[in-house]
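Below: the structure, in structure tokens.
What you see is the complex with one protein chain gone and the rest in place.
A and B label the chains in the order they appear, each numbered from 1.
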Amino acid sequence: MITSAMGIWNYWIVFILMMIGLFIVIGRKNLLKKIVGLTIFQTSVFLLYITLGKITGGTAPILTENSSTIYSNPLPHVLILTAIVVGVATTALALALVVRINSIYGSIEEDDISAHDLIDYHDQNNTLKKSILQNSK
Amino acid sequence: MYKNPILRVCTKILFAPIILFGLYVQFHGDYGPGGGFQAGVIVASAFILYSIVFGLNEGQKLLPPKVNLVLLAFGAFLYGAVGFITMLMGEPFLSYNVLGENYQAGQHLGILIIEFGVGLTVCNVMIALFNSFSGYQPNQGS
Partner (left out) sequence: MNIELIINAFLVTLMLGIAMSLLRTRSVIFTVILTSAYSLIAALMFITLDAVDVAFTEAAVGAGISTILFLAAMAYLPREEEKRINSQLIPALSCIVLGAILIWCSFDLPEIGLASSPIHLHLAPDYIIGSKNDIGIPNVVTSILASYRGYDTFGEVIVIFTAGIAVLTLLQNVKKDKKKIKKKVIKNV
């Protein structure tokens, strides 16, 4: 009973971690926090993949002379190995975008940015209206 | 940039061993854990440590941005070039077995070259990321 509960305990916690990551992404308004949420989500997906590749009593997939050794599944390891490095590159891209947004809008809170955009939009509309009026005159 | 002598001396002592360890991970990747991705990050961390302790200008004297950019592109180019060389030798893209005398020797040589390409790209991308983040001056933009 306890062994079988331990057998899927990892999956449960990994799913809860994923949901925490998703909640940080959609629930928080701070853009930096959203990136951290994505990182949490990403790492828990990696954990799920690696957990699936595990074999009890197996060793790391580095071949030995002994032919009776059991190796854990190397395929998820390869997928995740490259995904980690790509993940850091894309996180850096997201951070660069946030830094640029902060230097132009002066804030990284979602509400402030959309309010700023709304004001800009109205200003543009007003100038457009003025120019149309001037042209018609 | 830190004036602390302990940090500065330790950085100078540690710089070469970190790169040596990076090269070990790079070329021992066939026989133990390691490979291009990890080695690239380890070598990059040596340069980033140097930049943090001695300042960005000193770091860029060590590895000029232009050289960094060329190496960044060269790693990816090396990977693709191996693929096209195997195509010119009459095999599908990235089948390394034609590179050597027999099947295994060709595979060994191909894997060694493309891992080197991967390491070069990852290392220089990480250094370029750090340099562009720490050298950014926000108020001059827009």
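Definition applied: contacts are C-beta pairs under 8 Å (C-beta built on N, C-alpha and C of every residue); 3 or more make two chains touch, one makes a residue touch a chain.
Here the structure is a predicted model, which is why all the values come from computation and not from measurement.
Chemist: Given that one chain is not shown, what are the shown chains it touches?
Modeler: Hidden chain contacts in the full assembly come out as A, B.
Chemist: What does the interface between chain A and the hidden chain look like in terms of residue numbers?
Modeler: Touch with the absent chain occurs at residues 2-4, 6-24, 26-30, 32-33, 36, 39-40, 43, 46-47, 50-64, 70-78, 80-82, 84-86, 88-93, 95-100, 102-103, 107-109, 111.
Chemist: Spell out the interface residues on chain B facing the chain that's missing from view.
Modeler: Chain B touches the missing chain through residues 25, 29-35, 37-38, 41-42, 44-45, 48, 69, 72-73, 75-76, 79-80, 83, 93-94, 96, 103-104, 107-108, 110-111, 114-115, 117-118, 121-122, 124-126, 128-130, 132-138, 140-142.
Keep in mind that, in the parts below, only the chains that are shown with their structure count from here on.
Chemist: Between chain A and chain B, what is the gap in Å from one C-alpha centre to the other?
Modeler: Averaging C-alpha atoms per chain gives centres 25 Å apart.
Chemist: Would you tell me which residues of chain B are touching chain A in their complex?
Modeler: Going through chain B, the ones touching chain A are 31-33, 35, 37, 41, 122, 125, 129, 132-133, 136, 138-139, 141-142.
Chemist: Which part of chain A faces chain B closely enough to touch in the complex?
Modeler: Residues 60, 62, 81-82, 84-85, 89, 92, 95-96, 99-100, 102-104 of chain A touch chain B in their complex.
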